[in-house]
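Please read through the structure below; I'll follow up with questions.
All protein chains but one are shown in place.
Letters A, B and C mark the chains in the order given here, with residues in each chain numbered from 1 onward.
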Amino acid sequence: MIRVTVWNEFRHEKSEPAVRAVYPEGIHGQLASFLAAPDVRVRTATLDEPDNGLPQSVLDETDVLLWWGHMAHGDVEDATVDRVWQRVMDGMGLIVLHSGHFSKIFKKLMGTSCNLKWREDGHHARIWNVKPSHPIAAGIGDHIELEQEEMYGEQFDVPTPDDLIFISWFPGGEVFRSGMTYHRGNGKIFYFQPGHETYRSYYNPDVQRVIQNAVRWCAPDHPRERLFDHFEALEDLSDANQ
Amino acid sequence: MIRVTVWNEFRHEKSEPAVRAVYPEGIHGQLASFLAAPDVRVRTATLDEPDNGLPQSVLDETDVLLWWGHMAHGDVEDATVDRVWQRVMDGMGLIVLHSGHFSKIFKKLMGTSCNLKWREDGHHARIWNVKPSHPIAAGIGDHIELEQEEMYGEQFDVPTPDDLIFISWFPGGEVFRSGMTYHRGNGKIFYFQPGHETYRSYYNPDVQRVIQNAVRWCAPDHPRERLFDHFEALEDLSDANQ
Amino acid sequence: MIRVTVWNEFRHEKSEPAVRAVYPEGIHGQLASFLAAPDVRVRTATLDEPDNGLPQSVLDETDVLLWWGHMAHGDVEDATVDRVWQRVMDGMGLIVLHSGHFSKIFKKLMGTSCNLKWREDGHHARIWNVKPSHPIAAGIGDHIELEQEEMYGEQFDVPTPDDLIFISWFPGGEVFRSGMTYHRGNGKIFYFQPGHETYRSYYNPDVQRVIQNAVRWCAPDHPRERLFDHFEALEDLSDANQ
Partner (left out) sequence: MIRVTVWNEFRHEKSEPAVRAVYPEGIHGQLASFLAAPDVRVRTATLDEPDNGLPQSVLDETDVLLWWGHMAHGDVEDATVDRVWQRVMDGMGLIVLHSGHFSKIFKKLMGTSCNLKWREDGHHARIWNVKPSHPIAAGIGDHIELEQEEMYGEQFDVPTPDDLIFISWFPGGEVFRSGMTYHRGNGKIFYFQPGHETYRSYYNPDVQRVIQNAVRWCAPDHPRERLFDHFEALEDLSDANQ
């Protein structure tokens, strides 16, 4: 059983009718709708709930956390960020979507500015599969076609990824590393670009398949102790020194 | 002093007037023309010379080898490939250009098929700089604009590069990892996509700058012994075992 | 169902009583004995069988191939190497054990000399787990202790791995990157150092666990077409060019 928590800022949907029209149940509601499976249990959490919806008790029961945020990154409490970060170190998977690249938690895990170019122009986009053997690309052909997506362009200021799986093409002339994995501590992280709040990317079957795959890939596959609880000394193990 | 050898297949220029019109001195001649510098000595070599232009004596005096080939990869002798490979292991730099992705030496160094998508359509191309701090990107802005280039598209079947420096955008809808580095043995390798024989890419100042930078980056920066001449046993160095 | 083929050179066991005493069923027999599972079907193959035990029909029914060779690398036919290589490109997993680092197939996939330091001294060895979150490290603590193993030491002349999972310590004073993964084409590769023919490493439960884990990790997790059967052109997909 994989326990998933979908976290959404959930502000655009309240203040902008155009967003509510696309995501009447909230972006979190739409994400949750296609992630539930016999062996996947999904709950949602949002920014304006107590403890930003992510008290320790929820995180302790989360194997994979999805993160969608945009206009209110600054409103996430530092204590929430610290709790999420510690859980990633301990092995929780994290899937950061679209404008989540600028969230406090993603910047803390990357150590860079996470800046990029962008333009909200509503053109189509094409996402190329450059690592088809990766589990996150299972069932995806050589590319994904999106009717409309916000342009995100290079240079994307992040560390070299562990796996570069997708590169996006935009008709305005830009490219973007749009699907990348990272390992931080015992946790696996996947960043995926699609998901502007006024477009229908989370209804696209290929986008859904990628996120479903990512949930399985990011989930911790074996129990792990926290190897070091504190800065500890090791006994000398060698025969040679006994 | 960096000793550069520019190797060119030099067949298109002889058989196709359209190519000769673009490169009257051969592609090797054009490449050599912008690489010479006070501290860079350049010579050229071509396929139909004895030993494919690359006898041991030439390779022994080469710090960086550039490789352009296309229609006659199969005509390069296996013994030539082995000599070049051994020199890369020993520290010689190698710059593989354009259709050289399908050369025997590049495939031997990569261990993969090195296949890709392609279309000769003469559209423009845009090369994005995704690692601006890399020495090979010195002097290059956020992108390079090419008037005309052959489309090369993903998936490009090569190992994960050590550095991904450039990603190309093509108006037909494709992307391509077009500037990548690899370390193999003691040698540094740079693959760079531009250079179809009927277009003028090697006259483009930014393309020239990238190749000039790559020569300096690929050159061995310190003398290195061949660490292992054969499969050799090591003496026990430990106090503990004496 | 994962279909595993264990390939062994099977020469030491015939000519050296000391090896036969350790591995009376052959090294392949011992490896096969701990890999069989309800969802894993295991067969074995050896060098002196027709087609080196690996005709196309066997490879076509193999998801993961294990490779143990040492004294007779040169006796493996080039055609066998080419068949195995093509299957790796198409997605077959490959686990290369111990002295297999010097096999034709591993050198062809790596593109380097694959040389290293070595000393057959029968001391103990300690294998440190440097990436405990990796599936191949499932169930392994912070290190594995081996009673006796051949020393393999750095510098190991291979490309930078995709994942560095284990580093070995030897009492004579050496270290070795002893567990590493690579992706080549659609195939996943794992190199693992233990397994000298006169020591009992393949009876060690932790070593067995690592190889069991590696079989599951290397197995292709989704069907993949061979994306390019030949060097093919792509149609222009863009609206802009229609």
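Some notes on this structure:
The rule we apply is simple: contacts are C-beta pairs under 8 Å (C-beta built on N, C-alpha and C of every residue); 3 or more make two chains touch, one makes a residue touch a chain.
What you are looking at is a predicted structure, and each value in this text was computed from that prediction instead of being measured.
Only one of the listed residues, C:34, C:102 or C:128, touches the absent chain: C:128. When the missing chain is restored to the complex, the residue among A:183, A:200 or A:222 that touches it is A:183. Only one residue from C:33, C:86, C:160 or C:212 touches the chain missing from this view: C:160. Screening A:69, A:153, A:195 or A:220 for touch with the missing chain picks out A:153. The chain not shown here is touched by just one of C:63, C:90, C:149 or C:174, and that residue is C:174.
One chain is missing from the display, and on chain A it is touched by residues 89, 102, 108-113, 115-121, 123, 151, 153, 155, 157, 159-160, 162, 171-174, 182-185, 227-228, 231-238, 240-241. Looking at chain B, the residues touching the absent chain are 91, 124, 126, 131-133, 135, 137-139, 142, 162, 171, 183, 185-188, 220-222, 224, 227, 237-240. In the full complex, chain C makes contact with the omitted chain through residues 126, 128-132, 142, 153-156, 160, 163-164, 167-169, 173-175, 177, 238, 240-241.
Methods note: only the chains that are shown with their structure count from here on.
At the interface between chain A and chain B, two copies of one sequence, more than half of the residue numbers in use appear on both sides, so the contact is built from largely the same positions.
When chain pairs are compared by their number of contacting C-beta pairs, B-C comes first.
The distance from the centre of chain B to the centre of chain C, each centre being the mean of the chain's C-alpha atoms, comes to 31 Å.
Note: centroid distance chain A to chain B, computed from Cα atoms, is 37 Å. For chain C, the set of residues touching two or more other chains reads 162, 171, 183, 185, 227, 237-238, 240.
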